[in-house]
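A quick write-up on the structure given underneath.
Every protein chain except one is present and positioned as in the full complex.
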Amino acid sequence: MLIVMKIGATKRQILEVVQGIEQIGYEAKISKGAQRSIILIHGNIGYIDEAYFNKFSGIMEIIHISRRLRLVYRENMGGDDTIVDIGGGLKFNDSYSQIIAGPCSIESRDMAMETADFLSSRGIKIMRGGIFKPRTSPYSFQGLKEKGIEYFSEAAKKYKMKTVSEAVDEYSLNLLNEVVDVIQIGARNMQNYSLLKKCGSINKPVLLKRGFTASLDDLYVSIEYILSEGNQNIIVCERGIRVFEGTKQRSIIDFLGVSDFKEECHLPIIIDTSHATRDRKKVHSLSRAAMIYGCDGLMIEVHPDPDKALSDGPQSLSFSDFDLLLIDLKNLSQFAKKPLKLHNSGQKK
Amino acid sequence: MLIVMKIGATKRQILEVVQGIEQIGYEAKISKGAQRSIILIHGNIGYIDEAYFNKFSGIMEIIHISRRLRLVYRENMGGDDTIVDIGGGLKFNDSYSQIIAGPCSIESRDMAMETADFLSSRGIKIMRGGIFKPRTSPYSFQGLKEKGIEYFSEAAKKYKMKTVSEAVDEYSLNLLNEVVDVIQIGARNMQNYSLLKKCGSINKPVLLKRGFTASLDDLYVSIEYILSEGNQNIIVCERGIRVFEGTKQRSIIDFLGVSDFKEECHLPIIIDTSHATRDRKKVHSLSRAAMIYGCDGLMIEVHPDPDKALSDGPQSLSFSDFDLLLIDLKNLSQFAKKPLKLHNSGQKK
Amino acid sequence: MLIVMKIGATKRQILEVVQGIEQIGYEAKISKGAQRSIILIHGNIGYIDEAYFNKFSGIMEIIHISRRLRLVYRENMGGDDTIVDIGGGLKFNDSYSQIIAGPCSIESRDMAMETADFLSSRGIKIMRGGIFKPRTSPYSFQGLKEKGIEYFSEAAKKYKMKTVSEAVDEYSLNLLNEVVDVIQIGARNMQNYSLLKKCGSINKPVLLKRGFTASLDDLYVSIEYILSEGNQNIIVCERGIRVFEGTKQRSIIDFLGVSDFKEECHLPIIIDTSHATRDRKKVHSLSRAAMIYGCDGLMIEVHPDPDKALSDGPQSLSFSDFDLLLIDLKNLSQFAKKPLKLHNSGQKK
Partner (left out) sequence: MLIVMKIGATKRQILEVVQGIEQIGYEAKISKGAQRSIILIHGNIGYIDEAYFNKFSGIMEIIHISRRLRLVYRENMGGDDTIVDIGGGLKFNDSYSQIIAGPCSIESRDMAMETADFLSSRGIKIMRGGIFKPRTSPYSFQGLKEKGIEYFSEAAKKYKMKTVSEAVDEYSLNLLNEVVDVIQIGARNMQNYSLLKKCGSINKPVLLKRGFTASLDDLYVSIEYILSEGNQNIIVCERGIRVFEGTKQRSIIDFLGVSDFKEECHLPIIIDTSHATRDRKKVHSLSRAAMIYGCDGLMIEVHPDPDKALSDGPQSLSFSDFDLLLIDLKNLSQFAKKPLKLHNSGQKK
């Protein structure tokens, strides 16, 4: 910790701060600059709350060098990437990028089957599907719950796909933990620390979505809540942060935030290109750009009949839309930092 | 719902939209303006998802007249204020404003007793105290949990005070529901819809804090989740929204948002002046301004020894700070829209 | 204009609004919905200020159908793209995308020459170069001013390049108008309406940068100020909008805003990938993504010796960095909506 004194701080003020530091058991070193003095605190391991220094005068600013968090930063963890292996040879944060696709919600056995059939035929091996849905109105479709689990599991088993679904509380977390391969925590629950701690104590990969108004620092706290309970298998998901226009509300993919995240944190990060907009055409353009910008994977909503979807229809791609996008992504893949890895034994195209 | 067509939309485009409306069972009325046509949809009760209209061309904008939510708006509820009575003659949203005060966290039996003794001697009858704490680091003090409940209840009972404490999940909600008078939902859990629904099904007042990046519309959705489960006893709390400066992060009390809330929603709203800043002097100034601006009450952090507080020390007032503030608030009270109601039988000042 | 009445508005309140509309010479039509009444105003050409309706009660919301602006919207201008031709066969908004490159500031005759030589050898025919610089400190280098004009013109002439440079007031606008091919208005002056009007009355293309905290609606007002004075040759430039992180300040390219702009406005829009970050590697990644996302061109800072640049060094590409980027862009160009148009008669690569 570093205490920057005001220009013109008196000797007495400097002395009092030094004595204050020594009183709580640390060592103080004064460094005199051309304009002002700086006091360095030595001997601390970890973060010191600056509240203690409120009572001293002559202080301009307190700068933390030690960080409050421990496990989320790349530099604290030796510098390497943490690879998250979700089974079936599917890894996040190695040299390929993955695609997670599927409907916003599992709506029926038939649509689960139809979607799994389609996706697996295209080489996609990870399917998303909402079963417990936090919606913008309490009167909107809230997911099939237990029935949805049954349909999703059956479809995934038949087509040998890995599954991702969102938990919204302890009850749904326990249910999903039995059957899905990756537990998703949605943007609205990003700061539900109680739920995050429970995710930290299960033995299953977690896909954590960044809240749509969360800073990267907010996100790091949430990640640390999971890591500190012992679960390192975290895939982070950028889904767009809120940007405000005069009379409209939009999201925007924070591409530069993705780069900053890769530099600062050792975990994989994927981009959800469906939730930043409510328009299929833009999902197509954004997915292309995300692929070329560079990340560890994409998450894309696909639905057999988007116009009739019970949730998120406007942004869901139809099967033919998705095929068009996949052609583009394959073409671009050769120029991507992390090329696409499709698992296309049975691909029909 | 209202569909505004583009300037130059063709007759055919207009006809197709009209037919589309009729196909889903509603009536369409065309209104031709000087520049463009507007199509009004009649016969709908409630919100229509605009997704359906994505497939039509020539549309400039879709405007919703019916709202997605039902119970949160004043106009839907007959226009009157909903008074929240927490017992002991303490009401929110009548013609007086209330003060809720107390420490960020209950730290020990002694400090709980000491604070309750002090506050009740000043005529304050509602005490806040954190028992389950969602903190900015998983390594910070997370609350006394079960022990805290014991201490807080004992103090409240002895000094005949009503209690407010935060629930962070179903477990803590069930525990607190047995013993405290008002359940608080914190800013980070404002969009934890699963927890909100549980709050809707208990028979106890809920103090819902607005998230620090939530719009009023986000807040209304959260309120509706509680209302729709049958609990109308909701006190909303503005605690500052995030404002960003170059290298600092600050909160700012959204006074105008408080006015807008009062116009649009029938529920009481109070202002937490402690969390918007980490500086006691500003808590003093903000509390004065909030009192004069107008709201249904204030929530203020008070601690017997702020410099040693386990959480939120920098913004907590000491007893003598609080006394100074109270003098100011009493003086200003005569000019406030809702004067202060202190319960000062035993007041010693 | 559309006046939405509150649920429960009385007949009398509705009647008063209708009479109020008729008093100012318009026609009112009432449309009764299931829940509430709507009053449509007919007969107006253009925007009515809603201030007039403040005195009536029972109104929930006033919705404008007519817009305050006239020339900026695509639909008002017949729907076609406006192509901006800056001479020498260089066009913005046709089916190709253009690259504008060059140093932040013209620093000397030699560096101007060296850069022009390099760029033109790579097929780049539009050079940027700051001569009047609005900097983040009044003590930073403010541009070479008159001398800079001389050097820039000489270099452009020798290498047959078109030039772009920023005007900051009437004086610099008049000077630059004599010699450069495109006048740039910087982000900080986006709402300097007086300067925009002057840009509207000159006979030269204008490159208008979106302010880093401006909404698209703010941008449209600024464009309208230029258009309304008679100059249609406007190239808009997205340079990143401010995104705030805990303790850092970043910009972020608003890709979705670029799409919205293309839908709503008839003018070309390019992306400046240098100003959103202060890091060359990110300029490279962002430029690739911008090319693939789709826009009318890129603006990129290039400097012979970025580490010694008098301004914006950290984000400037060296010649070899730029060559690496150009290889990537050429490869990606085949998959872009608007492929790159290089003018490579003399290209040496």
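Letters A, B and C name the chains as they come in the text, with residue numbers starting at 1 for each one.
Basically, a residue touches a chain if its C-beta (ideal position, glycine included) is under 8 Å from a C-beta of that chain, and two chains touch if they have at least 3 such contacts.
On a predicted model such as this, the values are computed, not experimentally measured, just so you know.
The residue touching the chain not shown here, chosen from B:Met111, B:Ile241, B:Ile269 or B:Leu310, is B:Ile241.
Which of C:His42, C:Arg70, C:Arg250 or C:Lys337 touches the hidden chain is settled by the complete complex: it is C:Arg70. Across B:Leu176, B:Cys265 or B:Leu286, the residue that sits in touch with the chain not pictured is B:Leu286. Residues of chain B in touch with the missing chain: 215-218, 241, 243-247, 250-257, 259-260, 276-277, 281-282, 285-286, 288-294, 328, 331-332, 335. Hidden from this view is one chain, which touches chain C at 46-47, 49-52, 54-55, 68-70, 134-140, 168-172, 188-189, 191-195, 197, 211, 213-215, 221, 224-225, 228-229, 242, 249, 278-280, 307, 309, 313-314. Those residues of chain A that touch the chain absent from the view are 2, 4, 6-8, 29, 31, 33-36, 38, 40, 42-45, 60, 63, 65-66, 75-76, 78-79, 244, 246-249.
Quick note on the criterion: only the chains that are shown with their structure count from here on.
Averaging C-alpha coordinates per chain places the centre of chain A 32 Å away from that of chain C. Computed centre separation for the pair chain A/chain B is 27 angstrom, with centres defined by C-alpha atoms. Contact with two or more other chains is made by residues 249 of chain B.
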